[in-house]
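Below is one structure, written out as structure tokens; comments come after it.
One chain of protein is taken out of this complex; the other chains stay put.
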Amino acid sequence: MARYGMTCDQKLCVTCNACVLACKNENQVPEGAARCWTVQEEKGAFPLLSIATRSERCNHCENAACVSACPTGASHYEAGGIVVVSADKCVGCKACILACPYEARYVHPDGYVDKCTFCLHRVKKGLDPACVSVCPTGALAFGDLDDPTSTVHKQLQARKAEVLKPDEDTRPKMFFLT
Amino acid sequence: MKISLDAFLDRTQLKSLPSLFVSSPADPPHVRRGKRIAAVLLVIALLGAVGAVTALLHGHHAMGTTSEVPWGVLIATYVYFVVSSTGLCLVSSLGHVFGFKVFEPIAKKAIFLALVTLTVGFSVIATELERPFLLAKLAILTPNPTAPIWWMGALYALYMVLIGAELFFLFIEDHRRSKIVGAISVVAALAAHSNLGAVFGLSHARPFWYGPLLPVYFIASALMCGAALIILFVWLGDYFGNDRKVRPENEPLLNALRQLLALFIGIVAFFTIWKLITGVNGGHYHKYEVTMASLAGPMFFSFWVFEVLLGVVVPLVILFTQAKKSFGALALSAALPMLAVFVMRYNFVLGGQMFSLKPVHGHLGETFHYQPPFKGSVEGFLPYTPSLTEVLIVVGAIAAATLLYIGGAKVLRLNPEVRHG
Partner (left out) sequence: MATPLNRRTFLRISGATVLGGLAVNAGLMPSREAQGAQDTSVIPDRVVPTMCELCFWKCGVNAYVKDEKVYKLEGNPLHPLSNGKLCPRGTGGGIGALYDPDRLKKPLIRTRVGGEEKWREATWDEALDYTAKRLNEVKDKYGAPAVALFSHGQGGAFFKTLLKAMGSKTIVAPSNDQCRGPRETGFELTFGAALGSVETIDIPNSKCVAFLGTHLGENMHNTAVQDMSKANANGATFITVDPRFSIIASKSKYWLPIKPGTDTALLLAWMNVLITEKLYDQDFVTNNTVGFEQLAEHVKDKTPEWAYIETGLEPKLIRETARELAKNAPASLVHPGRHVVWYGNDSQRSRAIAMVNALLGNWGKKGGFYLPSAMPVKGYPMPELPHGEEAKPRVKFPFATLPCAFDACEASAPAADDPPRIHAWIVYGCNVPLTLPNPKRVIEVMQQLDFVVAIDTMPAEVTGYADVVLPENTYLERYDELDNGPYRVPYVSLRQPVVASLYDSKPGWWIAKTLATKMGLGQYFPWKDAEEYLGKRLEASGLSFADLKRNGVLVGKPGPLYATEPAQTFNTPSKKVELFSQQLADAGLPPMPVYEAPEEPPTGYFRLLFGRSPVHTFSRTTNNRKLLEIVPENELWLNTEMARQLGLKNGDRVMMENQDSVKTGPIKLRVTERIRQDCVFMVHGFGREDARLRGGYKKGAADSRLVTRVKRDPEMGGTGMNVNFVTLYRFQEA
């Protein structure tokens, strides 16, 4: 069984936001909401400065707080560990939004809670998620973490990576290469 | 069965409902005033219904909630009503379940009001959900037992059935069964309400809520609300039904409640103090920021004036001085905590959401810039203002609960009769 994950190479990412816009097109994300976003983390004082640059989204955690918190099971794990919301089962209680340490979810105008799906509909056709496809710097990669031939697997073997808020014990599957 | 169904129906007085709002010449001035207030409450309750319909039609578009602050005043109001319901069940159980005779007379009224507040609370949260009926259906068909909200639904449904049955047994004077059901409903109330605390307390992502404190604190608050509400409905009954004087048979009850209320306020204050100390000391960004917001920030006024002054200090002072002598003062010392608890629930629900979880300033002086800019991305603070619909639902719900109580009390003849000549 595949275990899907994504890497963002902070060395390459320039926070251009092509990923944000590609995702908005691909998934018809409503105005005012974003399934992914970019961050510039600035450290230091002039002239000794550094910036960490990355593109963040739902981390498709292996121990997802949102899945635990959903009373109807609308938030669930799909094949490969992709966390998805079944809109037809979502009652709009928003417990998942409050449970998520990463604030990755939003309320869709149609009344259900929505978020990044790792473009499951594309993955099923053997394509990369829209954000990974568009990225002009090649900072994003997606694949089966357990497949030794996948880019993400090889990157995580070769390079140091971090996850967001490791203390939350959510076991995210979105990794940021340093 | 001790009483037949016919006799049961005889006891109700549906025809007497209009007299709640319409004064008759025999009414003394204070009763007339009261009836006018009741009429105003009716209008407010109807406005609340308008709000509820708007909410059902337009969902989250009619609310002031956002994706960043998804739980607003309606959730706080729901918690307020169920804490009242739980408290009424727990405090009144001292009488007809645990055998403290002084509390026995108020059993029916307390359980009735517990049922009313629970129903109103459920109605409020139904307007908050996008698809309330689907939740009811899926909670049975595709439950998720790791979800505190699922347990909340299940336990409160169970609790509702139990106090419904308890009320029924109280009405038909079956004291043996009402005691058994009452005991089970106490357990259900404790489970359901502490679980409600856990809905927030298990939110590991939100340090302001996370921890074992909340479930226990909720029970303490419930006890305080229960005592206060009982004082208030006794006052209501005697003020309007006994010419503003305490009925002699209620004196020992009120005396006991006065002391209990003071005790429970003290317990709640004790929990609050420790909550604040751990918040200030803990240093964790989210918890510290919210605690400081209460003590010295945007929530300063609502915390110090409503939660502390009106919620603890003034009631305790009155309870230990005037309340022993003045009926009105006692009622005031019960009304103030009820007001304060509403503010407390609001501050508490909003508190856990008022700062973004996305870091904005780091421990090492890092600053974070986000694109697209999300609300709160400059200083982390996420604003929330209730919409008109939400406000109407809240005031409408309070008015409706009051009316349902006094209407029900009249129809079900829960008050001892004003002696006709």
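The letters A and B name the chains in turn, as written, and every chain counts its residues from 1.
Heads up, the rule we're going with is that contacts are C-beta pairs under 8 Å (C-beta built on N, C-alpha and C of every residue); 3 or more make two chains touch, one makes a residue touch a chain.
Small disclaimer: the values here were computed from a predicted structure and weren't measured.
*Asks:* Touching residues of subunit B against the unshown chain: what are they?
*Replies:* 367, 371-373, 378-379
*Asks:* For subunit A, enumerate the residues touching the unshown chain of the complex.
*Replies:* Against the missing chain, subunit A presents residues 9, 11-12, 14-18, 20-22, 24-28, 31-32, 40, 42, 44-47, 49-51, 53, 78, 84-88, 108, 110-112, 114, 117, 119-122, 133-139.
The criterion applied here is as follows: only the chains that are shown with their structure count from here on.
*Asks:* Rounded to a whole Å, what is the gap between the Cα centroids of subunit A and subunit B?
*Replies:* Roughly 39 Å separates the two chain centres.
*Asks:* Considering only the defined contacts, which subunit B positions touch subunit A in the complex?
*Replies:* On the subunit B side, the touching residues are 59-61, 65-68, 70-71, 129-132, 134-135, 138-139, 142-144, 146-150, 153, 199, 203-206, 352-353, 356-358, 362, 364-372, 374.
*Asks:* In the complex of these two chains, what residues of subunit A are touching subunit B?
*Replies:* Residues 15, 17, 20, 33-34, 37-43, 45, 65, 68-74, 89-95, 97-103, 105-107, 109, 111-112, 168-169 of subunit A touch subunit B in their complex.
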